[in-house]
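Can you keep this structure in mind? I'll have questions shortly.
Excerpt of the complex: some chains, original placement.
Letters A, B and C mark the chains in the order given here, with residues in each chain numbered from 1 onward.
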Amino acid sequence: MSEILRSDALPSASPSLSGPQPVRFRGGGFTVRRHPWAALAAFAVLIGLWEGASRIGLASPLFLPPPSAVGAALSVMVTDGSLWLNLKASLGRIAVGWTLGTLGGMLVGFAMGIGSLARAVGVPLVSAFFPIPKIALLPLFILWFGIGEPSKFATIGFGVFFPTVIATYSAIDSVPRNLIRMAQSFGLPWRSILRSIVLPGALPGILAGFRISSSIALILVVAAEMIGAEYGIGAFVLMAGNLMQTDTLLAGVLVLSLMGLTIGTLLSLLERRLLKWR
Amino acid sequence: QTLEKSSVGVLALSSSGPIFIAKAKGYFAKEGLDVELKMFTSAQQVPVAVASGDVDFGVTGLTAGFYNLAAKGAVTIVAAQSRDEPGFPLSAYVATNAAYEAGLTKPSDLKGKRIAITTVGSTFHYMIGILGQKYGFTVKDVTMVPLQDVPKMVSAFKGGQVDAILAPSTVSRQVVADGAGKIVGWAGDETPWQLGALFTGPKTIQQRRPVVEKFIRAYKTALAEYHAAFNAKDSSGALVKGPGYDELVAIIAEATKQKPEIVTAGLPYADPQAKLLIDDVVNQVKFWQSEGQVDKTLEPKSVMDLSFVGQ
Amino acid sequence: MRLLVSDLTHRYEDLTVLDGIDLTLAEGEVLAVIGPSGCGKSTLLGIAGGIVAPTSGRVSVEGPLPDGCLNPITFIFQDFALLPWRSVEDNVALVLEHHPLPTAERRERIETGLRRMGLWEFRKALPKQLSGGMRQRVGIARALAVRPAMLLLDEPLSALDAQTRELLMDDFLDLWRREKTTALYVTHNLDEALRLADRVVVLSRRPGRIREIVTVEEPRDRRQAPSAQAHLAEVRERLWHLMKAEAQMADREIAHV
């Protein structure tokens, strides 16, 4: 008996508690505490160690240029205007390609979300095309659209199209059926239901899809710029790689990371604006 | 007696011929070296492999990337490889039919045109640079379209998306044979230059100097043989087959997995003493520096260690 | 408005859910429907409201419509069915949007409903900002805005906690005291039925058949009085007796191993 009780909440050796025993706390753990400065500290330590390792010659500046060198390379990019030039080129490609792919994807996704036949036809086609890495189609796009901008738009657009289709029709599926039934029970016409219920109800899912498709666009702009691009962050990074300028390369990678973070932040802002009701 | 192990990174091209010959004919073994050949697919990778210690030596074309590695003390040129030389058709300027008809008929007309190259900082990029130096234009006066590899350059060329390409002889001749364009000149005739080099890491020179010496002795033996067989001219200046021609072609064909007739069509010039065109190497460094692709602080002569070839 | 259901049967594919239901709702009557889970209560309501097409049988309505009635048969839902992206007043406005009404009348209908449910100060609030009880009040205000002739209520209180439930029952009593709208009220809760209904229909477990229709004699407004307790306890006992075995079996039948 005492054996059994030992592992218990109440520290007692007898099956009866003689005097009042305080209830022992057994919650705790598995809760998230905040460490507001930990992230900053971690970044500082990481960068410090990295710089230090380079300074004392532990890491060759060729293989791992110190943060100061990366910073210097970045400031060169800023002052000689190449940052802006490359950024502009990449952002322009993302904007056009992403917009085309998203519009097309939403159109097809809506058709598939609402029409049973469109869905029956679309789902297998999409599942067949979706898993194809779009970089594998680059050679084909070059054949079809040439080495200029159109092939880059096409690469990004196609990459964005399929996830958008999937996000859109799943979003429509996830519009609560009970809201549609409610509208029907009040005699709302089909078009009103579509406009007032299906569309706003699908918005969260569609916006979540934007998050995925924008990161795909970022990957694909880099891939597409590896071929025949004079300017662009992807072309820039590739060139730095070819020239073995690792500091410049890392500066380019840093710019990509910032681009990704910025796009993500913008989408969050958009979500917060449009989905205040959640 | 056991042989000392060593390795060399090469591309499967005729320009690496002397290495293949030295290996096949046992010149390395004679010097007491067991040299392993590691094949790479692009010129960028060979100096990287030397820098990272994957291989001891490398033989390949000189690119801006190479000089950046040299600037960081990762590689040093120790001997010459092939060079562009008048009378040796190695790299051609090829114009599309449309561009040709529009007046692109000689190398100097390339100014202001769209030219496909592999990458920024490649040998093709430099060749446009020295052509400009000769005819008074700069790289900024042409539009270079980097397409990563030769096949893509060819498709862009055939699709009329560029006016011209700079391409190796075999590719150029194929393009002409397909009726897709016209050769308007050869880089060797216009702008002779030091296309490639044998290089190793400074650490190897410091710590294993005897190995470097042995390697270069064997390399030079093979190089002399190569020069005698392939670079001999008769009194009229026409190329003639030198001693051992067929044997050496067979060795190279075997190593590059090419048909012998392809090999014979593109055998570059190589200096029999493995001597470098020092002025051109200096010019290369200065050119890349002016292009902003190589660190301005790099002292051009510091990329070479000429003690092994006695220059 | 009166509702007439005759020989109604409904099947979902192979599953027979309702079997031979005959039912009449008198003008102004509140009829509660109780029965074990899955016996087809919601389906019955859906058919009466025209949003489920019955497999066989007839459902019809007759009788006068209230002034300005826009949607004679109107639902109130268990999960409130509010559009989360619309404010309280816009949720009510939704069901008027497709009707050609003068702006003043539209506004008046929205305001009356919201004021009656004590929601006027909350008209700009989003559903997520409201408690469950207030959300259901929005649902009621929305239903009132179309001046219904008949209300179909599908467990309107079962998503609420017991205390809010008590408060809302008073709201319903008040509504029927004033409006006398005919109502079909589905619930699991005997006490709710005994507080609100004139008659209680007991359905068997699936396929739902009518086992009995019990009349609660005491008038709705007097049921809180101590004198009414004995009768109510008796009716409750009778209903529970009818239900218990069915409920037990239904509870176990849902399990499938």
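Everything below uses one rule, namely that contacts are C-beta pairs under 8 Å (C-beta built on N, C-alpha and C of every residue); 3 or more make two chains touch, one makes a residue touch a chain.
Predicted model, so just to flag it, every value in this text is computed and none were measured.
Per chain type, the number of copies found in the complete complex of this structure file is summed up as A x2, B x1, C x2.
Rule of thumb we're sticking to: only the chains that are shown with their structure count from here on.
Ranked by how close its mean Cα position lies to the mean of all protein Cα atoms, the top chain is A.
With centres defined by CA atoms alone, the chain at the far end from chain B is C. Looking at which of A-B and A-C shares more C-beta pairs in contact, the answer is the pair A-B. For this pair, chain B with chain C, the centres built from the Cα atoms lie 87 Å apart. The multi-chain contact residues of chain A, meaning those touching 2 or more other chains, do not exist; every residue touches at most one other chain. None of the residues of chain C touches two or more other chains. Residue ranges on chain B touching chain A, taken from their complex, read 44, 47-48, 51-52, 63-66, 68-69, 72, 74, 119-122, 143-148, 152, 155-156, 159, 161, 293-294. Residues 46, 49-51, 70-71, 73-75, 77, 79, 81, 83-86, 94-95, 97-98, 126-128, 146 of chain C are the ones touching chain A in the complex. Those residues of chain A whose C-beta lies close enough to touch chain B in the complex are 60-63, 142-143, 146-148, 226-230, 235, 238-239, 242-245.
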